[in-house]
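Here the complex is missing one protein chain, while the rest keep their positions.
== chain A ==
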Amino acid sequence: MSAIETGTSQRPGLAALVERFPFLPALVILLALLALNGWFQPNSLGFRAITGLISTYLALMMLSVAQTYVVYAGDVDLSVGAILSLVNCVIIVLMERWGGGGIAVLMACALGILTGLACGLLNGFVVAVLRLQAIVATFATSIFFTGIALYVLPVAGTPAPTIYWRTYGGRFFEIPFVFYVVAALAIVLVMATRARLTTQMLAVGDDAFKAFQGGLPVTAIRLKGYMLCGVFSALAALCITGDTASGDPLVGGAMTLYSVAAVVLGGTALSGGRGSVVGSVLGALIIGLISSLVFYVGTPSQWQNLVQGLAILLALMLGVMVTRRVQR
């Protein structure tokens, strides 16, 4: 296999590295943000603060992973936030109705994931089978899902059972529960990059018509992307339920576009065909760190949105510039 090595060494080292690991620029930005956070508030790099950051942003990490799987194939899903809200309401109501015991919680979670899967299936059917425009179609389904969420739980505020949020915020063997979740997520994502489906989705994202001519089952692959997206959106809902400990039919609305931003920050091309889920996770963390940095710097509350927006814009520009420079 000596031919293989000569092939990659022909491209300059950094370019080859970024091409192989498209999330590298995001990783650098993330480390820089961590350093800045530490500079302004040394406590923010402490164990407790990092745990807090992860429990708050685990949901966005999951949601960004969900988004990545449809973006791989050149699609987009503007209903991930609505799916998250719906699943949040479904499990809250089920857990309350079933008494809030351990078994009830597990059953509710399983049903919540099935709900996410069903939502993804509907999205996939509308976009891949009926071939409606992904942006408009998933925007419509997002309104539909929000409608169901409002029917399931008309008013925000029903609390989650104590066992649920205590587990999410608790520790096992001195290690916070969310760290186990992150570890599990990492293992799943690394495994997923080796999956046949991932390569097939990326091939579809490169050029759907060529993929079709080449004999790939394009419709089925896009459908599977949306189903995966639904499942990860549901997992995101489980996380947010643990973090907020209550049900809210509108909790996810604002998170949809954050997930798209995280995907792009992570170095994935919105046109499809190129990217990584790891990058999306880093992108979600970048968004989280920017919010906390804005707070630590002591920005007056009325300016926080403005500064946060500018900072995200800056991070996006840096990432895109590095990627573009390297690809020339």
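Quick note on the criterion: a residue touches a chain if its C-beta (ideal position, glycine included) is under 8 Å from a C-beta of that chain, and two chains touch if they have at least 3 such contacts; residues count from 1.
Operating definition for what follows: contacts and distances are computed from a predicted model.
> The complex lacks one chain in this depiction; which UniProt name from "Transketolase", "CMD domain protein, Avi_7170 family", "Monosaccharide ABC transporter ATP-binding protein, CUT2 family" or "histidine kinase" does that chain carry?
UniProt lists the chain that is not shown as "Monosaccharide ABC transporter ATP-binding protein, CUT2 family".
> Looking at A:200, A:259, A:280 or A:323, which makes contact with the chain not pictured?
A:200
> Which residues does chain A use to touch the chain missing from this display?
1, 3-4, 6-8, 10-11, 19, 191, 194-197, 199-200, 202-203, 206-207, 210-217, 273-274
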